[in-house]
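Input: one structure, supplied below.
As you look at this complex, bear in mind that one protein chain is not there, while each of the others sits in place.
Going in written order, the chains are labelled A, B and C, and every chain counts its residues from 1.
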Amino acid sequence: MARRKDRHTDLGLKEEDLVEMYRIMLLARYCDERQWALNRQGKAPFVVPVSGHEGAQVGSAWAFERGKDVFCPYYRDLALALVAGFTPKDVFCGLFGKKDDPSSGGRQMPAHWGARDRNIITGSSPIATQCLHAAGIALGKKLKREDAVVGTWFGEGGTSEGDWHGAMNFAGIHKLPLILVCENNQYAISVHESKQVAGRVFERAKGYGMPGVEGDGNDVLVSYKLTKEAVDRARAGEGPSLIELRTYRFYSHTSDDDDRTYRSRDEVEEWRKKDPILKFEEYLKGVNIVDVATIDEMREAAKTDVAEGVKAADEAELPDPATAGLHVYADAEVS
Amino acid sequence: MARRKDRHTDLGLKEEDLVEMYRIMLLARYCDERQWALNRQGKAPFVVPVSGHEGAQVGSAWAFERGKDVFCPYYRDLALALVAGFTPKDVFCGLFGKKDDPSSGGRQMPAHWGARDRNIITGSSPIATQCLHAAGIALGKKLKREDAVVGTWFGEGGTSEGDWHGAMNFAGIHKLPLILVCENNQYAISVHESKQVAGRVFERAKGYGMPGVEGDGNDVLVSYKLTKEAVDRARAGEGPSLIELRTYRFYSHTSDDDDRTYRSRDEVEEWRKKDPILKFEEYLKGVNIVDVATIDEMREAAKTDVAEGVKAADEAELPDPATAGLHVYADAEVS
Amino acid sequence: MAEMTLIQAVHDTLAEEMRRDDRIVVLGEDVAARGGVFRATMGFLEEFGEERVIDTPLDECLIAGVSIGLALEDMRPVAEMQFADFIFPGFNQIVQEAARIRYRSDGDFQVPLVIRAPYGGGVHGALYHSQSVEAFFAHVPGLKVVLPSTPYDAKGMLIQAIEDPDPVIYLEHKKTYRSIKGEVPDERYTVEFGKAAVRREGSDLTCVAYGLMHHYSVEAAERLAKDGIDVEVIDLRSIYPLDMETVLTSVAKTNKVMIVYEDNKFLGVGAEVAAQIAENALFELDAPVVRIGGPHVPAMPYSSALEHWFLPDVDRIEQEMRKLAGY
Partner (left out) sequence: MAEMTLIQAVHDTLAEEMRRDDRIVVLGEDVAARGGVFRATMGFLEEFGEERVIDTPLDECLIAGVSIGLALEDMRPVAEMQFADFIFPGFNQIVQEAARIRYRSDGDFQVPLVIRAPYGGGVHGALYHSQSVEAFFAHVPGLKVVLPSTPYDAKGMLIQAIEDPDPVIYLEHKKTYRSIKGEVPDERYTVEFGKAAVRREGSDLTCVAYGLMHHYSVEAAERLAKDGIDVEVIDLRSIYPLDMETVLTSVAKTNKVMIVYEDNKFLGVGAEVAAQIAENALFELDAPVVRIGGPHVPAMPYSSALEHWFLPDVDRIEQEMRKLAGY
């Protein structure tokens, strides 16, 4: 019975992998719930939610080799950052603008992921710029004969910028080891996909001479499978791929947004039923990797990890204003 | 016999059309030859050649309705400008930087076509910017319920800029009456298509939700046919199209370039054999519209027209430096 | 006459103008269904329909370029850049195209285009939601750059911008959106570009500012007034055209001048103002020109402690005013 439903073994995923993927999805979800609570309490002025995207992010990120491959994510990628080595404390240090925020030491808004030692390239707010950095890094890897693969993530809104077009084109021309992952949640803030993307995202791949596929981003195994195939091709020197993972964000765009002006409650409800975490739980139960008890245990453990992260971040120091003039240039402090 | 070979009647082209198309192609060619001669004589510091592109330009431009439709060309489009109403004198006034240059009164480099009264939108040097203007104009036409169609022309190099991507995307989303014509001559200055375009230009159309076709740009009738079908669709409210016309430029990129560093003489020779003017002559002879004598006559007439244009432009006035501060703003002269 | 916030003035004026002139089209990211992330176009989609209120793709190059096309078609596009910080993908279209089309065509074409953008810091926006961008655009001939800082000016200058046959960059300080309220006449009026406003008369020193900083400067001046030091505060309102006449008249009276701006100091607007003073009023001055501007740091950091370090505030302006007055 279980055999018949087993989709992970063929993908080369072991039980430990699945459990860890599930754990990270839970961590991400609870980080998110916690940051919203902190926002309501007035303790976090700005929140970028991840809920709904955990399957797409954990599935796609898992296909990369940590410590070797390179991540160029965007702000939505909390769960991806956890895969790449962020801890809840790191996340909340960013949220509170603390000195220990690995991304920026409190200089950037929350959710602007980056950490050299975790191979996450520093990100900014301007949309899609990271796609070209990823292309440049992939070229660098190729020139240095390193067999690392580079991944870059973006929303379907990100595909509209010229930077995305340039990255697709350059990756296609030079057969770069680059995976472009679109987390298509159908909205860019309020703008619906139909006003954002002429045609379909994944269908653009062909025009850039690379394979393009789409899949259910709320299914972590599908997300993994499509990405893993692409990463394997890239590592084998067969060039870039575009992957469109269809998903949905459960909350407003950020804490500054109110999605009720542009999304019906019914639609949101509909998608909440396709929750990637619930979907994965069903699978894990189906193949007897977890049962109701382990799920409860793991959920509690994740909540505890998050709570401890919040506490540690809360106690961490704020950056010293005397450091605000540092790191403009390598060689000089400015004022 | 002639019937069998007749390709133009089905296209709705009459004999007068063909003769006029042929005449303009000749005019363009002789303008080009003349401007190179003037350059060698030191009388024209900067020349942008058209030779090789006459079929693509005249064929595609002919599909539009003059006085109603709008042209957003690029610098290579001398023959198109002639279709839209430029005279040889206009061309050479531009070449010499004369006051009567309809495009800019001597302010811009030669070949920066534009004239409100001929529905040619002013163009600049930065590549591909005109594609977005064309999209905006097409939107304007649509909002105003005018059934005009807008055309924009660019090289395959132009497809690399974000502006082109944006224009394709916006046209696709809003089903704009916009025709995007790529004159693919396989080089952007020295950069070969293989280093410029991942995939194929016309294949990108699908990813933007519009039809994309390619054809022999050195065949004026093919160029006309593909464009006419697209214009008809656009006028019927069926939205934009991308047309890739494959062609070749016979000379260097401009008079500042030397193509011997990047194109073999053999390759150039090969393409000269596919000269769109010779090809069209063969066709016209085949359908008995011209014979050797009329061809000679028409060639002489075109040469004379060009020579008269050069003379008139040569005699025309230079712009008055006292006007150089005008037209920065509508309301004030600046200094 | 009604009292309202600056953002309300922008919203109401734009709506009024759209009712008057159906050539006006609003376009940008989230301007339709969402009514703008700052609510500048709230309710527009319902009232004017989706042909005149257009949610564009996420591409500022497209927003600028399509707007230019609309303007060439004699429409009156009012484009919104969601944050001034995100205007740069459209820089090429604005600087090379919008600004140069009239000139390069010898007057044959024109681009009656308004680009609105919220700018400025002090709102926890960090590096990419706090920037001031006026200096980049004011350096470009062919553009006009205005920064209304009161609801009255917001209305008058927005109408002026829409009527202007040339491209206007109309910048709204985010922090003034809801914090600054003022009386706005019901009737239609324009505020001419290139006329600074003397917000506070004074004889001891001249303080030139604009945007949020002009409000801070007035506040600081009031503090000095309690000690009998009389500061004249000028709100430039428009950076190009720039009203140096008002500035120079004031300097001739006070003989001391400071310029306050939150943009990075180096090559910011204060540099041009100071330079023109050095060219035209050197011998009027009893003290060196003082500039207060943002430090040479890539925009404001997020963490409150760091943000405060960056942004000139009332205390610092007061301090510098006292120093200069006592020179």
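Assume a residue touches a chain if its C-beta (ideal position, glycine included) is under 8 Å from a C-beta of that chain, and two chains touch if they have at least 3 such contacts.
Predicted, not measured: the structure shown is a model, and the values here were computed from it.
Put simply, the hidden chain is in touch with A, B, C once you look at the whole complex.
Checked against the hidden chain, the listed residues C:119, C:136, C:170 or C:193 yield one contact partner: C:136.
Although one chain is not drawn, the whole complex shows that of B:53, B:107 or B:246 it is B:107 that touches it. Contact with the chain not shown here comes from a single listed residue; of A:85, A:140, A:211 or A:321, that residue is A:140. Across the entire complex, the residue among B:73, B:97 or B:215 in touch with the chain not shown is B:97. In the full complex, subunit B contacts the hidden chain through residues 45-46, 97-98, 104, 106-110, 112, 124-128, 157-158, 160-163, 188-192, 195-197, 256-257, 261-262, 318-321, 324-325, 328, 334-335.
One chain of the complex is left out; on subunit C, the residues touching it are 61, 85, 88-89, 91-92, 95-96, 99-100, 103-104, 127-128, 135-136, 138-142, 240, 242, 264, 266-275, 277-280, 282-283, 285, 287-291, 295-299.
Within the entire complex, the positions of subunit A that touch the omitted partner chain are 102-105, 107-108, 112, 114-116, 121-122, 124, 126, 129, 131-141, 143-144, 162-163, 165-167, 169-170, 173, 326-331, 334.
Note that only the chains that are shown with their structure count from here on.
One finds 37 Å separating the Cα centroids of subunit A and subunit C. Between the CA-based centres of subunit B and subunit C the separation comes to 41 Å, rounded to the whole angstrom. Each of residues 162-163, 165-166, 169-170, 173 in subunit B touches at least two other chains. Counting partner chains per residue, subunit C shows two or more touched chains at residues 56-57, 59, 61-62, 89.
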